[in-house]
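Omission of a single protein chain aside, the complex is shown with its protein chains in their original locations.
Chains here go by letter, A, B and C, matching the order in which they are written, and residues are numbered from 1 within each.
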């Protein structure tokens, strides 16, 4: 069995992956959202499910919220609920894509009234952050256009800057604004923050506490994502990851499921650039479990991140540097592939047990009876989803 | 002003584009469906809106229905309603993607009970066809899988054949089965009919009345769609088009909006292969007007098809053949581009007037007062959408 | 250490990967071909290098030739040379893309004289096959066009059929024609055999000894290649693989280098469909070692195929079928991923030693002194490349 060095275990010990509350609710495609038994009806139940993931993995101490999906009357109560269950509330995600007013834009809208409403929503999110103790305000903008000519892209870019500056000015000294980019969807012709370059220039224009969020599913086919990771770390602007995987578009599948080697390369660049266990870089999931069970789907996801991080940590950096200096292409690649192909799972299982966790979190969760319990308990009410 | 020859006008005179009833209902993305005033509440109102498109363009004499979205108690009444408004009912589209039973497949499902239910749905669609006088049963299958290993793709392919064969056997002598392929969505890892090759081999195994439907938005980036048009016409298997346009994925935008030159090339191959005004090849739209007005969106769409057909008909085929024989790349391309760049709109407007139609159908519809009328009339009830 | 069952070892024992002679010559991009010391000057030296790959891996008993790059006066002598070195001559690849006459097509050319010349080249290739004892004539066609209108795609398709039929008629009873498809390059607008569907209908029109070759680098982004593997095996038309890997276009990188999980999925479908060790399905490499050392590049490649085959054989098919029947998405995927993540390398090394092979073929080759020998010996002359 491959053993993991104490350095590697120490690095893994500090690793934390933030869970999205919405992964525990129903999701789907434009064609259909399938419901599942036991799905949470409110943010308290979502947080309870998230806590199960942490309970069995020790890897997921925080839960990201999405406003208004996770709006509650008393955020202090939600915070205490989380802490009672052994987790904390994390990033606050804003939402400016489901109000009829935002049909043609929000922070970029031509109409100042609507733009002000969208800004105010973000200020309200910062109020929530103050109550939950969250550090990061994550902004993903659905806005854009479907047809050439529909909008003046340039003017929208300028209005976007104005809106973001207003929001940024309201942040507390320990709070950050993290701007996410996305190539397309739900807008089909243009999006207002389509690429890392735009997210970079927009956040650089704000200040040091404005950062970029890299969602691994938001790029054009063929994009070398780990290059972007490298570049954003080099520029000091990588604020967070939204991990998931995809075969075609923004499929939001389990991280590592579609292209495990890509996840390995991304994590390898994170380590190379000092982003692992750096307080400045938040590891988050952003996934949809349309068909598979949600809680185990999240357990699998955080384990995938952990396992792949362990593999990336196994890269013999000294030998790699020597092979690179010698331009020995095959030797350098072999060093990288050797780490990737090493089976770290038995060693991780052993280490997990040594820390009082289940060797096999998936099996332990299945055996815990939690799923049966929530299916029995959560009868009636409206299941949580993207619409509520 | 460019004039159009009598041959071209005769070809255009026969052109007909079938409208999808669902284009008049609400649609959107997984993030949001925006409602609009005046949206139909039932199939009768959808047909009434479709009839407006035909009224102003003379181009859209038939309306495709989608079952169960367009289920009514009395299809004879719906048929008479259509005919009273000057249009006919066309293709029947089945739907096996919105019932909870179909979460993991329909015509390919491992469980024979569910597979039989899906087959029965198609037999019921044929009953509707008998009542509506429809010729074509169009089958688009949402089924597939999201994760490698989730399903046995090979066994599903065999079950698909069995299911289709059962459905095919029930068709009347003048009816056809048209199978649509799609690369991805809503399934993200594999779809059971992902490409024209699969649609071809599945329909070839059924018989002569099984054909392929080509939706212009269902291909991988970089696919030469007009090549597929050429090949399917060559093989005698092109049954119908679902016209729309896309920048990234299956955006379902107005046909010709994203890449007008691609539409031109497609229509040029249709003409080359004898598919224009051939009874065997149905021209249909399959679009979503998520942001723009729906009835004018459809008017614009059929006009785009007409205008681009006129341009493709302008290609000087003799001169082109001579340039091709001489391998004069620039001359051949120039002949094609000359047709594309010719502005046929004034001649079409004039010809439209000569036939008693409005020169500018978009303006005529706007001036007709119809939109105001339906916004006033259609109050209350549930607006039609993909869910109903 | 993971052990491999006797069934798995027996399957691996029979595995054979054919090497392309041209992988040992120089290659590059349109920008530059870098030369390397020790590169073969003629087919005899290429075969000698290929024999080294087999010597250290036991996996590569045959060498594919490319005509005219590998034209020799006496194919019997080349055959004996190969056999003396412990390998055999394999597939014959035709070449109709480097003669000035073929600028605008070969088997599809409008000019019958040139088309006949291209057909005759293939008949000459069959003569070579008779002399070398080769079974397969592999045809990859570079032909197509760069601009819309440049050619009549439909007429070319018909001429392609005529040309292929003439060639097919000349095949011996034990010989096969294998037609390769490719999306683009060197033609940019259209290629005459762009997809598996076209290769299928063209070979189906010829007869049972006409098959399809699947090159893993010849698809549009997002294509599910293992689906095509499944479908071609289902149709009995998968004749051979050209293995390589790619990030963007037809990069011709070492197989398994860009997306190891994709290679795993492909091999898993090969096994599922009965294609492993089937005489009907030839495993070949088609790669370019533009930057890395060539002989070790080929050793790495065949090892990658072997290792990934071992992983795919580890899939617990019974458990997988049960999970699939239960629609337990996570369980089914876990079974597949467990096989992928299992480190088979130590067991393979041990098994290799048990058969008298080096545990580490890469290290054994490096230690053999062969590279130094050829660099010393092969001085003067013209290094082999794509141009000669």
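We adopt the following convention: a contact is a pair of C-beta atoms (placed from the backbone, for glycine too) under 8 Å apart; a residue touches a chain by one contact, two chains touch by 3 or more.
Model, not experiment: these values are computed from the prediction.
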Just one of A:31, A:44 or A:104 touches the chain that is missing; which is it?
A:104
Taking the entire complex into account, which one of A:196, A:243 or A:351 touches the absent chain?
A:196
Touching the hidden chain, out of C:9, C:124, C:204 or C:249, is C:249
So which of A:36, A:223 or A:368 would be touching the chain we can't see?
A:223
Of A:27, A:96 or A:151, which residue touches the hidden chain?
A:151
Residues of subunit A touching the missing chain are 103-104, 110, 145-154, 157-158, 183-184, 189-190, 194-198, 200-201, 219-224, 226-228, 230-231, 233-235, 261, 265, 269, 272-273, 315, 320-321, 323-325, 327, 329, 332-333, 335-337
Name every residue on subunit B in touch with the hidden partner chain.
2, 221-222, 224, 247-248, 257-262, 291-293, 296-297, 300, 307, 329-330, 333-334, 337, 340-343, 345, 362
Interface residues of subunit C toward the undisplayed chain are 27-32, 34-35, 97-98, 100, 103-104, 142, 146-148, 150, 183-186, 188-189, 221, 246-249, 251, 253-254, 257-258, 290-292, 386
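In this text, only the chains that are shown with their structure count from here on.
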Go ahead and note the Å separation of the Cα centroids belonging to subunit A and subunit B.
38
Within subunit A, the set of residues that touch 2 or more other chains is 221, 247-248, 257-258, 291-292
